[in-house]
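In this view, the complex is presented without one of its protein chains, the others remaining in place.
Up next is chain A:
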Amino acid sequence: MTVFSRGFRGKHHRDDRLPPGQYLTQGFPVLSAGPTPRIPLDRWEFAIDTETEQVHRWSWEELTALPSETPTVDIHCVTSWSKLDTRWRGVSLDVLFERVETAADYALVYCYGGYTTNLPLEDLLDGKAWIAYGYDGHELAPQHGGPARLLVPHLYFWKSAKWVRGIRLLHQDHPGLWESAGYHNYGDPWREQRYADD
């Protein structure tokens, strides 16, 4: 049963590009669990560790030398804001996974600063995810996850881990930080999977 709010009209317009319960913002709000880590580029690295303990590593120079893409995507934060047509630059995870042999089904993404988030490996492949290091024609700012963050725009934005450091491949799903703290394990904005009981 819906409870109507006497005298409430709402200010935002409905938009087919907005998932349920989301509203449009022009700004770029920030959601993080702790302080913003500052990572010097000469010490930065990104790794994919497989379930058989094979480790694939990329330095900053190696990553940025790979062919990059410039996806323009809509992003949806669990705190209800969405931002349309955001422009990024980054390397598709399909490129990074080219040489990776794995039979794992799950990925645990880990970050500088200790943040983790989990998702099925298939959600990272087939053009659905990037390691992004540019935003709107500039370097990605630290408070938005720079030097590099994961970008998985089809899921709520907490899955697009900031300050990404690596991806661990696992046979079993392992909940990340927000997923262990009451947020939904998968986080599809179109099905409004915000919280564990959604």
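Here, a contact is a pair of C-beta atoms (placed from the backbone, for glycine too) under 8 Å apart; a residue touches a chain by one contact, two chains touch by 3 or more; residues count from 1.
To be clear about the criterion, contacts and distances are computed from a predicted model.
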For the chain omitted from this view, which of "Acyl-CoA dehydrogenase", "Cytochrome ubiquinol oxidase subunit I", "ATP-binding cassette domain-containing protein" or "Ferredoxin-NADP reductase" is its UniProt protein name?
"Ferredoxin-NADP reductase"
Touching the hidden chain in the complete assembly: which of A:L41, A:V55, A:A103 or A:A181 does that?
A:A181
Based on the whole complex, identify which of A:H12, A:R87 or A:H174 touches the chain you can't see.
A:H12
Where the missing chain touches chain A, by residue:
1-12, 14, 21, 23, 25, 27-37, 79-80, 113-114, 143, 177-178, 180-182, 192, 194-195, 197-198
